[in-house]
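The complex appears here without one of its protein chains, the remainder shown in place.
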Amino acid sequence: MPNNRTTSASGSSRRHGYFWVEAGVLLVFWFLMSGKFDPVHIGLGLTAVGIVMGLQHRLPIGPRDKADQSLMAHSFRFPLYLPWLAVQMIKATWQVAVIVVSPRINIDPCLVEFRSIQQHSVAHVTLGNSITLTPGTLTLQIDGDRYRVHALTSRNADDLLEGAIPSHVSRLFGGSGEGAVCEGRKFKHEEEA
Amino acid sequence: MESFFVGATVALVGIILLPFYRVIRGPTVFDRLLAIGAMGAKTVGLVCMFGFLYGRFYMFADIALAYATLNFIAGIAVAKYFSRERSAEK
Partner (left out) sequence: MSLVQDIVAASLIVAGLLIMLVGSLGILRLPDFFTRTHAASKVDTTGIIFLLAGLAVFEGPTQAMGKLLITIAVIMLANPVAVHALARAAWNYGERPWSNGDDSGGRKSK
(Lines give C-alpha, C1' and ligand atoms only; values in the text may rest on other atoms or scores of the structure.)
Protein backbone atom coordinates (compact mmCIF):
# COMPACT_ATOMS: atom_id res chain seq x y z
CA MET A 1 0.00 0.00 0.00
CA PRO A 2 1.40 3.37 -0.92
CA ASN A 3 -0.08 5.23 2.02
CA ASN A 4 1.56 3.55 4.97
CA ARG A 5 5.01 5.01 4.46
CA THR A 6 6.31 6.15 7.78
CA THR A 7 7.83 9.56 8.28
CA SER A 8 11.49 9.12 8.99
CA ALA A 9 13.92 11.69 10.37
CA SER A 10 15.67 12.04 7.02
CA GLY A 11 12.27 12.57 5.40
CA SER A 12 11.52 15.54 7.64
CA SER A 13 14.86 17.20 6.86
CA ARG A 14 14.29 16.69 3.14
CA ARG A 15 10.91 18.30 3.47
CA HIS A 16 12.44 21.35 5.10
CA GLY A 17 12.70 23.30 1.86
CA TYR A 18 9.05 22.71 1.15
CA PHE A 19 8.09 24.59 4.29
CA TRP A 20 8.93 27.86 2.55
CA VAL A 21 7.40 26.75 -0.76
CA GLU A 22 4.16 25.99 1.00
CA ALA A 23 4.22 29.23 3.00
CA GLY A 24 4.82 31.14 -0.25
CA VAL A 25 1.88 29.42 -1.95
CA LEU A 26 -0.37 30.26 0.99
CA LEU A 27 0.77 33.90 0.93
CA VAL A 28 0.13 34.20 -2.81
CA PHE A 29 -3.32 32.72 -2.21
CA TRP A 30 -3.93 35.30 0.53
CA PHE A 31 -3.03 38.19 -1.77
CA LEU A 32 -5.16 36.77 -4.57
CA MET A 33 -8.08 36.64 -2.17
CA SER A 34 -7.58 40.03 -0.47
CA GLY A 35 -6.26 42.10 -3.38
CA LYS A 36 -5.05 44.80 -0.99
CA PHE A 37 -1.40 45.63 -0.37
CA ASP A 38 -1.47 48.12 2.54
CA PRO A 39 0.53 47.29 5.69
CA VAL A 40 -2.54 46.15 7.66
CA HIS A 41 -3.55 43.51 5.12
CA ILE A 42 0.02 42.32 4.53
CA GLY A 43 0.45 41.99 8.31
CA LEU A 44 -2.83 40.07 8.64
CA GLY A 45 -1.75 37.80 5.79
CA LEU A 46 1.62 37.05 7.35
CA THR A 47 -0.06 36.32 10.70
CA ALA A 48 -2.59 34.00 9.10
CA VAL A 49 0.08 32.12 7.12
CA GLY A 50 2.16 31.86 10.32
CA ILE A 51 -0.76 30.37 12.27
CA VAL A 52 -1.56 27.87 9.50
CA MET A 53 2.06 26.79 9.11
CA GLY A 54 2.45 26.48 12.88
CA LEU A 55 -0.63 24.25 13.07
CA GLN A 56 0.11 21.96 10.15
CA HIS A 57 3.91 21.80 9.80
CA ARG A 58 3.80 18.17 10.91
CA LEU A 59 1.57 17.14 8.00
CA PRO A 60 3.56 15.26 5.37
CA ILE A 61 3.71 17.70 2.48
CA GLY A 62 6.40 17.57 -0.18
CA PRO A 63 8.08 14.59 -1.83
CA ARG A 64 9.03 11.68 0.42
CA ASP A 65 10.29 9.04 -2.01
CA LYS A 66 11.03 8.26 -5.65
CA ALA A 67 7.36 7.98 -6.60
CA ASP A 68 6.64 11.42 -5.15
CA GLN A 69 9.55 12.97 -7.02
CA SER A 70 8.39 11.48 -10.30
CA LEU A 71 4.93 12.85 -9.51
CA MET A 72 6.35 16.35 -9.04
CA ALA A 73 8.28 16.01 -12.30
CA HIS A 74 5.11 15.16 -14.18
CA SER A 75 2.82 17.70 -12.52
CA PHE A 76 3.49 20.27 -15.25
CA ARG A 77 1.62 18.03 -17.69
CA PHE A 78 -1.57 18.30 -15.69
CA PRO A 79 -2.91 21.39 -17.56
CA LEU A 80 -2.70 19.38 -20.79
CA TYR A 81 -5.13 16.93 -19.23
CA LEU A 82 -7.87 19.48 -18.54
CA PRO A 83 -9.03 20.09 -22.16
CA TRP A 84 -9.39 16.33 -22.67
CA LEU A 85 -11.40 16.09 -19.45
CA ALA A 86 -13.58 19.04 -20.52
CA VAL A 87 -14.47 17.30 -23.80
CA GLN A 88 -15.29 14.09 -21.88
CA MET A 89 -17.50 16.04 -19.44
CA ILE A 90 -19.48 17.65 -22.25
CA LYS A 91 -19.97 14.25 -23.91
CA ALA A 92 -21.07 12.77 -20.58
CA THR A 93 -23.52 15.60 -19.98
CA TRP A 94 -24.97 15.18 -23.45
CA GLN A 95 -25.47 11.45 -22.91
CA VAL A 96 -27.24 11.91 -19.56
CA ALA A 97 -29.31 14.76 -21.04
CA VAL A 98 -30.52 12.54 -23.88
CA ILE A 99 -31.39 9.78 -21.39
CA VAL A 100 -33.19 12.09 -18.97
CA VAL A 101 -35.16 14.14 -21.49
CA SER A 102 -36.38 11.19 -23.58
CA PRO A 103 -39.91 10.18 -22.54
CA ARG A 104 -38.96 6.59 -21.75
CA ILE A 105 -35.75 6.26 -19.78
CA ASN A 106 -33.56 3.85 -21.70
CA ILE A 107 -30.77 2.55 -19.49
CA ASP A 108 -29.21 -0.80 -18.69
CA PRO A 109 -27.06 -0.28 -15.59
CA CYS A 110 -24.31 -2.77 -14.86
CA LEU A 111 -21.19 -3.00 -12.73
CA VAL A 112 -17.56 -3.20 -13.76
CA GLU A 113 -14.62 -4.40 -11.74
CA PHE A 114 -11.00 -4.14 -12.83
CA ARG A 115 -7.47 -3.63 -11.59
CA SER A 116 -5.38 -0.74 -12.78
CA ILE A 117 -1.65 -0.35 -12.41
CA GLN A 118 -0.75 3.28 -11.79
CA GLN A 119 2.47 4.98 -10.77
CA HIS A 120 1.22 6.84 -7.72
CA SER A 121 -1.77 7.14 -5.41
CA VAL A 122 -2.45 10.58 -6.87
CA ALA A 123 -2.81 8.86 -10.24
CA HIS A 124 -5.45 6.58 -8.71
CA VAL A 125 -7.33 9.61 -7.37
CA THR A 126 -7.15 11.27 -10.79
CA LEU A 127 -8.36 8.10 -12.47
CA GLY A 128 -11.27 7.75 -10.03
CA ASN A 129 -12.30 11.34 -10.62
CA SER A 130 -11.92 10.97 -14.40
CA ILE A 131 -14.06 7.83 -14.46
CA THR A 132 -16.78 9.73 -12.63
CA LEU A 133 -16.65 12.61 -15.11
CA THR A 134 -16.45 10.55 -18.31
CA PRO A 135 -19.59 9.30 -20.08
CA GLY A 136 -21.83 6.92 -18.23
CA THR A 137 -19.45 5.63 -15.58
CA LEU A 138 -19.18 6.38 -11.86
CA THR A 139 -16.53 5.14 -9.44
CA LEU A 140 -18.09 3.23 -6.55
CA GLN A 141 -15.04 1.93 -4.72
CA ILE A 142 -11.29 2.10 -5.00
CA ASP A 143 -9.49 -0.47 -2.88
CA GLY A 144 -5.75 -0.30 -3.54
CA ASP A 145 -5.65 -0.81 -7.29
CA ARG A 146 -9.06 -2.50 -7.54
CA TYR A 147 -11.90 -0.44 -8.96
CA ARG A 148 -15.62 -1.03 -8.83
CA VAL A 149 -17.52 1.14 -11.27
CA HIS A 150 -21.22 1.65 -11.93
CA ALA A 151 -22.02 2.07 -15.62
CA LEU A 152 -25.19 3.60 -16.94
CA THR A 153 -25.32 1.47 -20.09
CA SER A 154 -23.63 -1.74 -21.11
CA ARG A 155 -21.86 0.11 -23.91
CA ASN A 156 -20.26 2.59 -21.48
CA ALA A 157 -18.93 -0.38 -19.50
CA ASP A 158 -17.34 -1.84 -22.64
CA ASP A 159 -15.80 1.55 -23.50
CA LEU A 160 -14.25 1.75 -20.03
CA LEU A 161 -12.87 -1.79 -20.22
CA GLU A 162 -11.22 -0.99 -23.55
CA GLY A 163 -8.93 1.07 -21.36
CA ALA A 164 -8.58 4.42 -23.14
CA ILE A 165 -9.16 6.44 -19.98
CA PRO A 166 -6.96 4.47 -17.53
CA SER A 167 -4.04 4.34 -19.97
CA HIS A 168 -4.43 8.06 -20.66
CA VAL A 169 -4.14 8.78 -16.92
CA SER A 170 -1.25 6.33 -16.65
CA ARG A 171 0.69 8.08 -19.41
CA LEU A 172 -0.11 11.45 -17.84
CA PHE A 173 1.75 10.39 -14.71
CA GLY A 174 4.69 9.00 -16.62
CA GLY A 175 3.60 5.37 -16.80
CA SER A 176 3.69 3.24 -19.94
CA GLY A 177 -0.05 2.69 -20.11
CA GLU A 178 0.72 -1.03 -19.77
CA GLY A 179 -1.70 -2.91 -17.53
CA ALA A 180 -3.93 0.12 -17.09
CA VAL A 181 -6.90 -2.24 -17.21
CA CYS A 182 -6.49 -5.86 -16.24
CA GLU A 183 -8.76 -8.58 -14.84
CA GLY A 184 -11.72 -6.54 -15.98
CA ARG A 185 -15.21 -8.01 -15.84
CA LYS A 186 -18.71 -6.73 -16.40
CA PHE A 187 -21.68 -8.06 -14.49
CA LYS A 188 -25.07 -7.28 -13.02
CA HIS A 189 -25.56 -7.29 -9.31
CA GLU A 190 -27.85 -10.35 -9.31
CA GLU A 191 -25.02 -12.40 -10.84
CA GLU A 192 -22.56 -11.22 -8.26
CA ALA A 193 -22.75 -14.15 -5.86
CA MET B 1 -28.39 42.82 -18.85
CA GLU B 2 -29.91 43.66 -15.47
CA SER B 3 -33.27 42.07 -16.33
CA PHE B 4 -31.46 39.06 -17.82
CA PHE B 5 -29.75 38.47 -14.47
CA VAL B 6 -33.05 38.78 -12.59
CA GLY B 7 -34.64 36.23 -14.93
CA ALA B 8 -31.68 33.86 -14.75
CA THR B 9 -31.65 34.03 -10.95
CA VAL B 10 -35.37 33.26 -10.73
CA ALA B 11 -34.88 30.32 -13.11
CA LEU B 12 -31.94 29.09 -11.02
CA VAL B 13 -34.05 29.21 -7.84
CA GLY B 14 -36.63 27.07 -9.61
CA ILE B 15 -33.98 24.60 -10.71
CA ILE B 16 -32.58 24.41 -7.18
CA LEU B 17 -36.03 23.71 -5.74
CA LEU B 18 -36.74 20.76 -8.10
CA PRO B 19 -34.62 18.12 -6.25
CA PHE B 20 -36.46 19.05 -3.05
CA TYR B 21 -39.10 16.52 -4.11
CA ARG B 22 -36.39 13.84 -3.85
CA VAL B 23 -35.42 15.11 -0.40
CA ILE B 24 -38.98 14.67 0.84
CA ARG B 25 -39.94 11.45 -0.95
CA GLY B 26 -36.74 9.47 -0.55
CA PRO B 27 -37.05 6.48 -0.98
CA THR B 28 -33.68 5.83 0.68
CA VAL B 29 -31.70 8.12 2.92
CA PHE B 30 -28.93 8.28 0.31
CA ASP B 31 -31.34 9.70 -2.26
CA ARG B 32 -32.17 12.47 0.18
CA LEU B 33 -28.50 13.19 0.88
CA LEU B 34 -27.66 13.18 -2.82
CA ALA B 35 -30.46 15.64 -3.57
CA ILE B 36 -29.32 17.91 -0.71
CA GLY B 37 -25.76 17.78 -2.04
CA ALA B 38 -26.92 18.65 -5.55
CA MET B 39 -28.98 21.58 -4.21
CA GLY B 40 -25.97 22.81 -2.25
CA ALA B 41 -23.69 22.60 -5.28
CA LYS B 42 -26.11 24.67 -7.36
CA THR B 43 -26.43 27.19 -4.54
CA VAL B 44 -22.80 28.18 -5.25
CA GLY B 45 -24.00 29.46 -8.62
CA LEU B 46 -26.95 31.22 -6.94
CA VAL B 47 -24.61 33.06 -4.53
CA CYS B 48 -22.56 34.31 -7.50
CA MET B 49 -25.70 35.46 -9.31
CA PHE B 50 -26.80 37.38 -6.20
CA GLY B 51 -23.40 39.03 -6.13
CA PHE B 52 -23.98 40.36 -9.63
CA LEU B 53 -27.52 41.47 -8.79
CA TYR B 54 -26.33 43.48 -5.81
CA GLY B 55 -23.33 44.82 -7.75
CA ARG B 56 -20.87 43.67 -5.07
CA PHE B 57 -19.53 40.58 -6.72
CA TYR B 58 -16.03 40.81 -5.18
CA MET B 59 -17.59 40.06 -1.78
CA PHE B 60 -19.93 37.31 -2.90
CA ALA B 61 -17.10 35.48 -4.71
CA ASP B 62 -15.49 34.76 -1.33
CA ILE B 63 -18.81 33.54 0.06
CA ALA B 64 -19.28 31.27 -2.97
CA LEU B 65 -15.81 29.76 -2.55
CA ALA B 66 -16.38 29.17 1.16
CA TYR B 67 -19.79 27.67 0.42
CA ALA B 68 -18.32 25.27 -2.17
CA THR B 69 -15.68 24.11 0.32
CA LEU B 70 -18.21 23.70 3.14
CA ASN B 71 -20.58 21.74 0.91
CA PHE B 72 -17.74 19.39 0.02
CA ILE B 73 -16.70 18.89 3.65
CA ALA B 74 -20.32 18.30 4.70
CA GLY B 75 -20.74 15.65 1.99
CA ILE B 76 -17.55 13.87 3.02
CA ALA B 77 -18.54 14.01 6.69
CA VAL B 78 -21.97 12.48 6.03
CA ALA B 79 -20.45 9.75 3.84
CA LYS B 80 -17.89 8.99 6.55
CA TYR B 81 -20.68 8.80 9.15
CA PHE B 82 -22.53 6.18 7.13
CA SER B 83 -19.38 4.13 6.51
CA ARG B 84 -18.84 4.03 10.24
CA GLU B 85 -22.44 3.13 11.01
CA ARG B 86 -22.12 -0.22 9.28
CA SER B 87 -18.77 -1.20 10.76
CA ALA B 88 -20.34 -0.62 14.17
CA GLU B 89 -23.11 -3.08 13.30
CA LYS B 90 -20.69 -5.82 12.40
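Just so it is clear, A and B label the chains in written order, and each chain counts residues from 1 on its own.
Everything that follows uses one rule, which is that a residue touches a chain if its C-beta (ideal position, glycine included) is under 8 Å from a C-beta of that chain, and two chains touch if they have at least 3 such contacts.
Owing to the predicted nature of the structure, the values given are computational and were not obtained by experimental measurement.
Interface residues of subunit B facing the missing partner chain: 1, 4, 8, 11-12, 15-16, 18-19, 21-22, 27-28, 30-31, 33-35, 37-38, 41-42, 44-45, 48-49, 52, 57-58, 61-62, 64-65, 68-69, 71-72, 75-76, 78-80, 82-83, 85-86. Residues of subunit A that touch the chain left out of view are 32-33, 35, 89-90, 92-93, 96-97, 99-101, 105, 107-111, 128-129, 132-133, 135-136, 138-141, 148, 150, 152, 188-190.
Here is the rule we use: only the chains that are shown with their structure count from here on.
Taking each chain's centre as the mean of its C-alpha atoms, subunit A lies 23 Å from subunit B.
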